[in-house]
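Of the protein chains in this complex, one is absent; all others appear in place.
A and B label the chains in the order they appear, each numbered from 1.
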Amino acid sequence: MVVKIQVNNLNCWFKNTQVIKSLFLSILEHEILGIIGPANSGKTTFLRCLNRLNDLNPHFKSKGEILKDGRNINTIKLETLRQEIGMVFAMPISLPMSIYDNITYGAKQHGIKNKKELSGIVEESLVKASLWDEVKGRLDQPALQLSGGQQQRLCIARTLAVQPEVILFDEPCSGLDPISTAKVEETMINLKDKYTIVLVTNNVKQAARVSSRIAFFLMGELVEIDTANDIFVKPSDRRTEDYITGRFG
Amino acid sequence: MSPRITQKIAFSLLFLVSLVVFIPVLFIIGILVSKGAAALTWEFIFSMPKDGMRGGGILPAIVGTLLIVLCSISIALPVGILAAVYLNEYAKDNLLTRIIQLSIVNLAGVPSIIYGLFGLAFFVIMLNLGVSVIAGALTLAIMELPSIITTTRNSLNNVPASFREVSLSLGVSRWQTIRRVVLPNALPGIMTGAILSIARIAGETAPILFTAAAFYVPHLPHSLSEQVMALPYHLYVISTQIPNMPEKITYGTALILVLLVLILSFTVIILRIFFRKRYKW
Partner (left out) sequence: MKKIFTFIKDFLIERIIFLCGILAIIFVFLIFLFLLNQGISFFGAYSLWDFLGGKFWYPASDPPQFGILSLVIGSLFVTIQAALISIPLGVMTALFIAEIAPPVIKDILKSVVELLAAIPSVVIGFIGMITLVPLVRKLFNIPTGLSSFSGALMLAFMAMPTIVSISEDAIRSVPWSYKEGAIALGATRWQTMYRIILPASLPGIMGAVMLGMGRVIGETMAVMMITGNAAHIPSSVFDPVRTMTATIAAEMGETVKGSTHYHSLFAIGLVLFIITFIINFIADTFMRKTRR
């Protein structure tokens, strides 16, 4: 098994509050790593460390190192890093433009101008995101007209269109109905072969359905990380068990 | 007196006071329309002045004002937008930013006649542009900078932060994010701000007094390095410097100036309604 991302002793602060405490973690190539834990335990903050989106916040500070393919991410050009590590946010955020333009937006900025090539990317990404059949006839319509579930899959397609290696999902189904949720989950499982996926979710069952391994975060600390089976059958930490069985959080 | 009665009296008083503010505005508009409407003919708008400006039309003043205003907005708009981009997208919360903000507040409060003096000393004399359209336009451009920066900044601020995050998370650079996502979505607000500043500077007199405006020019402007007649200055001239001016012409000039400003302002209101319907997120 190849380690895609290695996190060594990561500590994060907003102003003077520490929100991630000495975190060690490896993310393996072509796995779906599920991250569960109660609200405010630092899951989102962790994801946004991986693509350095936290750097936008002037109050954010961090220490420790994150290696991608063995290389410290701070030495990778920011645009390249973010192209290689894509992100799907909790709320589907379509840009106020057409479906087609939403998907080609990133690719165009990365220098792809050829119309044929762009159309190819659009189709390929939409197929991978299991949205192609639903929208193929109306690519020029505003993306905001799609339903919530469709928009979230559009966001996935948009991320795929810039050809990432890793995709970070931050509670991608929190605003969706069960049917859309099932579609998004199916999409994620299909993506597993080609991409490395990190899925933050507040839904323990979803983590169980989709992930190969699961990490449990609590108050900024990684309590335990194990295969999905082991963590549910014999959690080694009392707090994990409490959380999984719904005794808190 | 019971509190209820005091309240009644107080409210009525406040209402009357508001009318005191309200009525003169209507009076001004009313008198301009009733006395100036007769002058609004094609001939008045599209012909040159005659008989020492006591007859004929005011075409050169209209053209001059439009020319100055268009020049100045095309200078001030890009600069103002970029300045707002800096403040809203790049600037950190530090001393420099605070000094910039203080400067903008002060620039907004500098009296218009001081801009006139500055324009004279800097553009007309030092840069040797002479009394000309371009010198006046540059002077007005500095003057409208604060309002363009402020309105642009507000509309940039109204673009959801999530749009920026999405774009950045796709590996798009900061400037391209601003260029492709932030600015297009802020455009309605920027446009309305721009038109509003056009309306404001179209009526300014003091800043162009020594930088662009001419008492009388017998032809339409040929280039930007010429002096031109301008509506507000023309109104000043014909209402104070020329004896026996026919009333119709002064009122007509004033009415056209006000109409120009009001049409621009109404465009803004309509644009605002239009965009409010189209853009909701």
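As a convention for this text, a contact is a pair of C-beta atoms (placed from the backbone, for glycine too) under 8 Å apart; a residue touches a chain by one contact, two chains touch by 3 or more.
Keep in mind the model is a prediction, meaning the values are calculated, not measured.
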item: Touch with the omitted chain, as defined above, among B:Ala38, B:Leu70 or B:Ile99; value: B:Ile99
item: Option from B:Gly56, B:Pro184, B:Gly203 or B:Pro246 whose C-beta touches the chain left out; value: B:Gly203
item: For subunit B, residues in touch with the removed chain; value: 3-4, 6-7, 10-11, 13-15, 17-18, 20-22, 24-29, 31-32, 79-80, 82-83, 85-87, 90-91, 96, 99-100, 102-118, 120-122, 125, 142, 145-146, 149, 173-176, 199-200, 202-206, 209-210, 232-233, 235-236, 239-240, 250, 254, 257-258, 261-262, 265
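In this section, only the chains that are shown with their structure count from here on.
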item: Length of the line joining the C-alpha centres of subunit A and subunit B, rounded to whole Å; value: 48
item: Of all residues in subunit B, those that touch subunit A in their complex; value: 92-93, 160, 162-173, 176, 180-181, 185, 279, 281
item: Complex contact set, residues of subunit A against subunit B; value: 51, 53, 56, 58, 79-84, 86-87, 89, 91, 93, 95-96, 105-106, 109-110, 144, 155, 158-159, 162
